[in-house]
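Structure provided below as structure tokens; questions to follow.
The complex appears here without one of its protein chains, the remainder shown in place.
Naming follows writing order (A and B), and every chain is counted from residue 1.
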Amino acid sequence: MKSLSGIPARLLLRKGPKGAEVYLAVAGAVLLATVIALTFLAPYIAPYNPIIEVAPALQPPSSQYPMGTDHLGRDVYSRVLYGAIVALEVSAISVLLSSTLGTVLGLFSGYSGGKMDRVFSMVMDSIYAFPGLILAIAIAAMMGPGLVNMSIAIAVVYIPTYFRMIRGQVLQTREQLYVEAARALGAKNSTILFRYIFANIIPSLVVVLSLNVADAILTEAGLSYLGLGIPPPTPDWGFDLSKGKSYLPGGYWWMITFPGIMILIVVLGFSLLGEGLNEILSPRLRER
Amino acid sequence: MSSLVEVNGLTKYFPVQKSSLEAVLSRKREFVRAVDAISFAIERGGIFGLVGESGSGKTTTGRLLLRLIEPTSGEIRFHGDNIGEFSPQSLRQFRRRAQMIFQDPTAALSPRMRIGPAIKHGLDIHQVGSDPERKKETLRMFERVGLSPAEAFYDKYPHQLSGGQRQRVVIGRAMILEPEFVVADEPVAMVDVSIRAQILDLMLSLKKELGLTYAFITHDLATANYFCDRIAIMYLGKIVEVGPREDVFKSPRHPYTVALMSSIPVPDPKHKLQRLIPRGEIPSPINPPSGCRFHPRCLHAQAVCSQREPQLEEDALGHQVACFFPRV
Partner (left out) sequence: MPPLLSVQELVVQYSTLRGEVKAVNDVSFSLETAATLGLVGESACGKSTLGFSILRIVPPPGRILGGKIELQGVDLINLPLEEMRRIRGSQVSMIFQDPMTSLNPLLRIRDHFIELFQTHEPSIKKEEAVARTVRLFDALGIAEDRIGDYPHQFSGGMRQRVMIGLALALEPRLVIADEPTTSLDVIVEAQVLELLKLLREKRRLTLILITHNIGIVAEMTDLVAVMYAGQIVEIGPTGDIFEDPLHPYTKGLLESAPNVLHPEQSMRPIPGIPPDLASPPTGCKFHPRCPRAFKPCPLREPTPMAQGRRLVACHLYD
């Protein structure tokens, strides 16, 4: 692509300081790496068992209990550490489910066109029209509590997101000259779909994945907050938030604050990573 | 002598996309008559130029020749076989023998595919030889198209190359299958002027080596004059003149061809251009003029020109014109 000046666009910097987007992505990645490390290390570094009473209830943060204790005398710090496990498990499963289904459907629907495409698009648009959390609540309520059910409920909400994005990209990429060139070589449809179309869509997919995880964590917290998630006493940020809320007016601020901060950090981490990746990959996407 | 490629009555109409409101209000379906009942033949070993401006149908014809799009009617014969009747297997075999070089080398290469695998891909698709043999052949092709040293280029991405180099990759990709027939769609239009000659020379040397036949699509008459041995001039979906290159250039007979020849800038300041510019502009291919499609713009048009369509008629030297009053 030639810019006005005749200097190839790939050489021109986008606006903004050099490499700012890399800092974004790195910052996000660092945050996430920390959280993921915590998830794996939780059983080893959590000072106390998170589901049993270890101290008097409602103690403020101290050197022994850095984040205080909750209404049942459990160490909030240990609960927060273990809570990461649930948050990441649920969002990972749901994102994996929705991305796989949504992508596969989007690829085939976009490439084939015709009736199948129209039907799928209508279905996906209908699901997409529902406000996400409400839909998740409805499905979770129907399916009952539990880790797997919650993951499925959240997954369903996000399938249309992937479907629409992938399908849109397929429609666009399908018209590219290199796809026609592949056909001229004699390539089969499946080859074209995967080696040419999908290969060029992957960068966009990666971006949506990271932003999606951030969203899924929030949705999971929301479901747990409403009591539709993992049954107690399993440590869960959303659930702890909900319980902490009732104790806030009494001045017991630490039960709601620390889980809240954790949610914030993880969501921020994924968002930064996603935005950073988007910036890094965009110029190369655009240079086509 | 039977020709390598024979085209008879080839027609391609594209339905016009209308908004739903328009579609409801006007019942009539409209078509872009991109190619309208054209016939020509390409001899083995020839370089056949399809020359025209935008809307002439030359690009569509190129794609029809390789069955990348389906014709509305008419037939294309390759070695005497009707390519429209090919089974999927025959079609795949046809693809090995008939290849395309594209206009925009940047758009014709997948940005996510390294150029080594891109050139090798044709061999993979048709499962020619073993994988190590294919890699060896690919490296040889790199050298052949001037991307040397081959190992250094093999793993590069398209965006790491210059425009001319990318076009060499496109050529290499097509030639590695050792086709018989290559359709080149404006292969040098997007390449720098000083590099154009390099690319065309490469195409000529490959022709000699592989015994190729070319269909060369272009709007650039001067390049066609340099490269082709037989030229067909297209206007609004029709062939208005066909003949040996020298004849068509030295003595153009269709008024449109005459206008084209007189319009091209010549790189010689001493040459005085006597332009014969036709009136008006190219009409829409949705509603082409009646009779001879060029008649509204033609300085020599008479009554019959709007009433009947002139057919291609040949003179003694294989030079054909579709005009009731061709120039002499």
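Convention: a residue touches a chain if its C-beta (ideal position, glycine included) is under 8 Å from a C-beta of that chain, and two chains touch if they have at least 3 such contacts.
Fair warning: this is a prediction, and the values are worked out from it, not measured in the lab.
Between the chain not shown and the residues B:Arg67, B:Arg173, B:Arg196 or B:His319, the one that touches is B:Arg196.
Contact with the undisplayed chain is limited, among B:Ser2, B:Ser54 or B:Ser73, to B:Ser54.
Check B:Ser2, B:Asn82, B:Ser148 or B:Ser162 against the missing chain and you find that the one touching it is B:Ser162.
Touch with the chain omitted from the figure is made, among B:Val16, B:Ala152, B:Leu273 or B:Leu317, by B:Leu273.
Contacts to the hidden chain, counted on chain B, fall at residues 53-54, 162-165, 192-198, 200-201, 219-223, 225-226, 249, 259-261, 263-271, 273, 275, 277-278, 281-282.
Throughout what follows, only the chains that are shown with their structure count from here on.
Centre-to-centre separation between chain A and chain B, using Cα means, comes to 49 Å. By the touch criterion given at the top, residues 66, 68, 91-92, 95-96, 99-100, 102, 104, 106-113, 121-122, 125-126, 159, 170, 173-174, 177 of chain B touch chain A in their complex. By the touch rule above, chain A contacts chain B in their complex via residues 1, 10, 176-178, 180-188, 191, 195-196, 199-200, 202, 284, 287-288.
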